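With one protein chain removed, the remaining protein chains of the complex are shown where they sit.
Lettered A and B in written order, each chain numbered from 1.
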């Protein structure tokens, strides 16, 4: 924190802080590289609109809790050391243009690790931010073409690596790329070129940071780094894991400490139960944990949350002590992506029931909540359910209901043009399965993935007797030819063998 | 007329293909349906009201937007085409835009093609100086298969271009046309043709084609198999003539894909499951169409004398379900077995 406050005076001079004044005349307005994150974004809006909420200050409050020392990092020590080694090796030893790739799930502290280490080793970090292309009309009123994104990117990283800022006589530098220009995702070949150029021309190490996401692995930058590229450019790859529960706890503890020391005007000091809930709901994402904590303990908005958490507590003490349960009430705040398909399947097939006030029973997870999580890929979720539901049932009548529900669900999903059909289909299947099972089997069943149901028609090679110039239909091959070709083929061979004997 | 009918969409490739090849070859015989389409509105049989209105238009009065509806093969398209030809004579090509269901008719086409056609202004004289109506005609055949969005887009166009363009919509079911459009058109219902008129027409065609149809029995049969649909009857006759070289009652059944009556009755009188299984297997092995069977069965059940009302109800209800499923592509075996079971139950509990 000290460092950041100490560097506050930089802010007004931001425009001059460009690491490469000579070449950056034109691009400035659109190409704003963020000089570390040591300036605070202003959020004046809030002040104006909501005067009563005096406690929201105009600073990026997240920064208040940024780690300062290496010990503050929630990341596992070993990983930090690994990165530190690399930094020492490439920055301090003077060997240049090394490349490092950091990957890991969202919010596991990749960027924080780099910044913290950089600060502690007095290395200056320059980060590339992909500019938003806003067309600015020239003086004549027409729009002029700007240089391509690729070229801009190359210029930037090389300049950032080679030129020192006038105001900063620091000799150790590091270029950070977290925000990949979209063009590379489309044309990976360009990226290889850039790396080649960088290797030849630049004198500072380069760090790439890639977030892994479970879904949509098509667009991640991580795919740019093929093994061949890694080999070719000698790229070190350090993989981060999600933050462990202990790591999260200590990080939040530190946050709570900071709150209680400095920001009591702004926050209620969060109770340990709140911290616990936050830890469980964040799913190893330290950023979202701090974000949640912030909102959970912000003055003026606390009452609802506190009560909901307290109710939650009661349920927990009564029922099974399962960590996943405690996250449910935090759904609106928590990281909802953490409800993976496996959890979803568990919730549907082992529905937990709680008695409600009026004597009826309610499901802990209403089908509505469950389907919300999976509405973007209903058919794969239903396939999972179908693969796994049988083991939880004991009575044929219940199975009948469940199977019918699944059949109904799939039938509705068949109408892919209607969005509502997708939703209803999923709802029918989920609610049907949750309510069908009157006599559940209480055994632990591993969740299996759905079978690949691609039909594999026999190939012509399997049936050498077939006429090569005749077009056979897959169906007919299966229903008519296959059996007999086997019989005819096999025995014919046997006969041949007999003769040769 | 042939070329005119195709104004909707002719790709460059087809033009190239046909001009390259057809020049030195004789033309294939035209379908009888086209060849014997009524040339003037007076040739149209049985549709008094409409003919009356069209005749007035021909004698100079203005034409309203038209909506023709009625069962297939009753002369809707023929009526408007004949009228158009009489109205515009040899400039029909420029003044009429005909789109049917096989042309692209999404909302985009309505917006672009129809609109741009409607926006052209036209003079009230022909090139040779003779007077002609100062409007254009857009014929939308099979309008009930247009999407509602496309129909809605049409509404605006109809309103705005009334000055220069008349629309004629043709459909089987008026209920599938959105109310804003029906309210803008004068609606004409085309009645099913009278039996004797159909037979008369068929006989005329056969005579001019030089085909021997013997006494009236074969033509009776043709009308019967085609439910009074003149177009289907003509097509059936021509197919039959083509395939067999002569027209016979059996041939007609064969080309129209009808299920022989004895099979329908057999199905309707199954008494147990084994019988049913055998029937279904045999029926499908003979490659008859299940949907055709259901269609004929429906007529038979409704008019049947020996079934009680309760039986009719039960069977018809299942029949509706099964034919819906068949339409969606359900397997014929399954649906026939299912319906058969209902029939057995109904037969055993009158």
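We adopt the following convention: a residue touches a chain if its C-beta (ideal position, glycine included) is under 8 Å from a C-beta of that chain, and two chains touch if they have at least 3 such contacts.
The rule is short, and it goes like this: contacts and distances are computed from a predicted model.
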Inset, instruction - Match the chain absent from this complex view to the correct UniProt protein name in "Exoribonuclease phosphorolytic domain-containing protein", "Ras-related protein Rab-14", "tRNA (guanine(10)-N(2))-methyltransferase" or "Replication factor C subunit 3". - result: "Replication factor C subunit 3"
Legend entry - Contact list for the unshown chain, restricted to visible chains: A, B
Inset, instruction - Return the single residue from A:88, A:151, A:368 or A:475 that touches the missing chain. - result: A:475
Legend entry - Among A:65, A:86 or A:393, the residue in touch with the chain that has been omitted: A:393
Legend entry - Residue ranges of chain B at the interface with the undisplayed chain: 6, 9-11, 13-14, 17-18, 20-22, 25-26, 28-29, 101-103, 232, 235, 239, 242-245, 254-255, 257, 272-273, 277, 284-292, 322, 325-326, 328-335, 337-338, 340-342, 344-345, 348
Legend entry - Residues in chain A touching the chain absent from view: 379, 382-383, 386, 390-391, 393-397, 399-400, 402-404, 406-411, 413-415, 451, 453-458, 465-471, 473-485, 487-488, 491-492
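The rule is short, and it goes like this: only the chains that are shown with their structure count from here on.
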Legend entry - Cα-centroid distance, chain A relative to chain B, in whole angstrom: 58
